[in-house]
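Here's a structure for you.
The complex appears here minus one protein chain, its other protein chains still in place.
Each chain carries a letter (A and B) given by its place in the written order, and its residues are counted from 1.
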Amino acid sequence: MLAPAVPKSWYLPSKPHKFCPGCGHGIVLKALGEVIDELQIQDQAIFGCDIGCSLLAWDFFACDSTQTHHGRTTPVMVGIKRSRPELTCIGYMGDGGGYSIGSQHLLNAAVRNEKVTLILVNNTNYGMTGGQMAPTTLPGQKTETSPYGRDPETTGYPTMGPEFLAELTPDSAYIARATVSKYKQLKKYLKSALKNQMEGNGFSFVEVLSTCPTNWRTNAQQSWNFLEDEMEKYFPVGELKNPLGKGDK
Amino acid sequence: MSFSINSTGRIIEAYIGEYASGKSEMAINRALDLKNQGRQVTLVDLDTVEPFYTLRTLKKVLEAMGMKVISFAREDSFGLGETGAMLNPKARWALMNEGDIIMDIGYGVQGAKTLNLVEGANESSELKILAVINGTRPMTDSKEKIREYLTELGRVDAIVLNTHLGDETTVEIIKMGNDLIQEVGCEMGIPIAYMAVNEDLHELVPAEKYAMQVKYIKRYMPGAMW
Partner (left out) sequence: MPRIIGNPKKSFVTGNETAAWACLVAGADMMFGYPITPQNEIMHYWTRLAPKHGRGFLQTEDELSAGFTVCGSVQCGKKAFTATAGPGNVLMQEPFGMAEAMRLPLLAIIQQRGGPSSGTVVYSQQEVTLTTFGGNGEGMRIVYSTASHQEIYDYTIKGFNVAWKYRFPVFILGDGYQAKMREPLEMYDPEDRGIEMIKPYPLIGLEGKISAGREPQHLCNIYSLEEELYEVVMKVAAEYEALEDTIVEYDEKYCNDADIIIVSHGVVSRAADDAVKALRAQGIKAGYFRPITLRPYPRKQLRAAIAKSGAKKLLIAESAYGQLDRLTKQEIFGENVKIENLFKPGVGIIDYDIISKVKSVL
C-alpha cells in the first residue's frame, strides 16, 4: 500500500496527530503544510501555538516551533518578527485565544500592521477546556457556560473577526475567512497570507471555520451540516483585503 | 419496555448520566463482570470531559486480564499543557470490535449526544442506554429534579440505581434515594436495569430482599488521586 502523500514540512514522528476524529484542525494543518512546501519556507518559518486545541499542533511541523501562553501567541510572534525580520512568523490560535483573551494583542498588532501571519481556527467553542462558550458561539447554541443557549441580549453576538480587523488595517494587510469545507480556497488564502508577510506588505490574517464533533457531540453528517448550514451562513467566507491582487469576495 | 442484564446475546451498553453520578464505576464493574463470565469485552472511555485515565493502574490490570480498554492513558494524551476534552479515534469505531462493548459516556449539556460520536451507535439494535443516577447528587436529589434530568437526557432504555454517599453510605440513604428514582422511572415508563451497591454493604443489603437485580460493585474512583 502506498503511504498517503504528506507535506514535506510535516514532522512525521508526531503522526498520527492528536486531534479528535473529525476535527478540522487536521485539514487546516495539511493545507498549511502544503503551502509551506510550495513557498519553500520550511527553514525560515517559525510556528507559534496558542494554548487550547491549537496547542496540539506544536510539534506538527518540521519547522522551528514554540508553545506560548493562552492568548499571547500574537505578541510572541511580533517579538520574533521585529527582531528577525527574515523569519516568516506563523501564529496559530483558536477563537478563544484570538478573539477573547488575546483580543487586545490581535487588535493592536493589526493597527500597527505587524508583518506576521496569524491563523485563527473558529469552531464556535472552547474545545480543550471542555466546550465552553466562545466569542464565536452562535446565538442559541448550547455550551457548558451557556447551558440554556447563547443569549445575545446578555452575551452579545458572535465576534466577526476578519470584518473588524479589516476596519483596523491599512490596504497592505491581507484579511480573509476560509472554511475547512473548501480546501482549495483555504489553501489559496493561507498562501496569500504567507506571501503577504514575505513580501513585507503587512498584517496577514486568516480565520478558518472548522469542526468540533467532540464538543458539538455530532456525527460526521451533523458536523458538516453545522459547518456548512449554520456557520458559513453566519460567517461569510471570502477575502476582505488582498493587496496581492484581486480578491474573490 | 423491559431490560435484562443477563442477556445471552451480544451486549452493548452505554452508561450515561450526570457529572459524578458513577458512570465510570458502573462501566468498569459491568465490564469486569462480563469478563469474569468468560466473555469477550471491550471497555470504551467516551467521557471526554473527565476520562478515567486517572485510573492508570486499573487500565493495566484490566488489560492484563485480556480485556480490551479503549481510553487514553494519561501519558498518551498529556505532555500537551492544557488539556481536557479529547476523543480517542479508536473510540469512534468501538462498535466494530467483536464481543460485548461497554461504553462510559461523558456528561455535560450535550450529555448523551456523545453517542453521536460513535460510528453505528444510532443504528445499533443491540445498544442499550443506561442512565446512572445517584439520589444524593444535588442535581438529582428530588423527584422533580430526577424527572427534569431524565427528560433532558433524551433516550434512556433503563436506569441504574446508584445512590450512595461514599464512605458514609447507609442502608437508609440507599433506600431514600433509590425510592425517589424508582418512582420517577415508574411514572416515566423507564425500567430499572439494576441497583448498584458497594460490596462492603453486601450483608446489610441482601439481594434476596429486593425485587430487582442487585449488583455488588467495587468502587475504583477513590483509589485514584482524585
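Keep in mind that, in the parts below, a residue touches a chain if its C-beta (ideal position, glycine included) is under 8 Å from a C-beta of that chain, and two chains touch if they have at least 3 such contacts.
Just so you know, these numbers come straight off a predicted model, no measurement behind them.
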Out of A:Pro135, A:Gly161, A:Pro213 or A:Pro243, the sole contact with the unshown chain comes from A:Pro135
Given B:Met96, B:Leu165 or B:Ala207, the one touching the chain that is not displayed: B:Leu165
Candidate in contact with the missing chain, chosen from B:Val61, B:Leu153 or B:Ile173: B:Ile173
Kindly state which of the options A:Ile41, A:Val78, A:Ile101 or A:Leu118 is in contact with the chain not pictured. A:Ile101
Contact with the hidden chain only, please: which subunit B residues? 19-20, 50, 78, 81-84, 108, 134, 136-139, 141, 164-168, 173, 221-222, 225-226
Applying the definition given at the start, please give the residues of subunit A touching the unseen chain. 51, 67, 69-71, 96, 100-101, 103, 126, 129-130, 132-133, 135, 144-148, 154-155
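Simple rule for what comes next: only the chains that are shown with their structure count from here on.
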So the centre of each chain is just the mean of its C-alpha atoms; given that, what is the distance between subunit A and subunit B in Å? 37
Residue ranges of subunit A in contact with subunit B within the complex: 16, 18, 20-22, 51-52, 55-56, 58, 67, 70, 127-131, 142-144, 147, 213-219, 222
Which positions of subunit B touch subunit A when the two form their complex? 48-49, 77, 80-87, 89, 92, 108-110, 113-114, 116-117, 119, 122
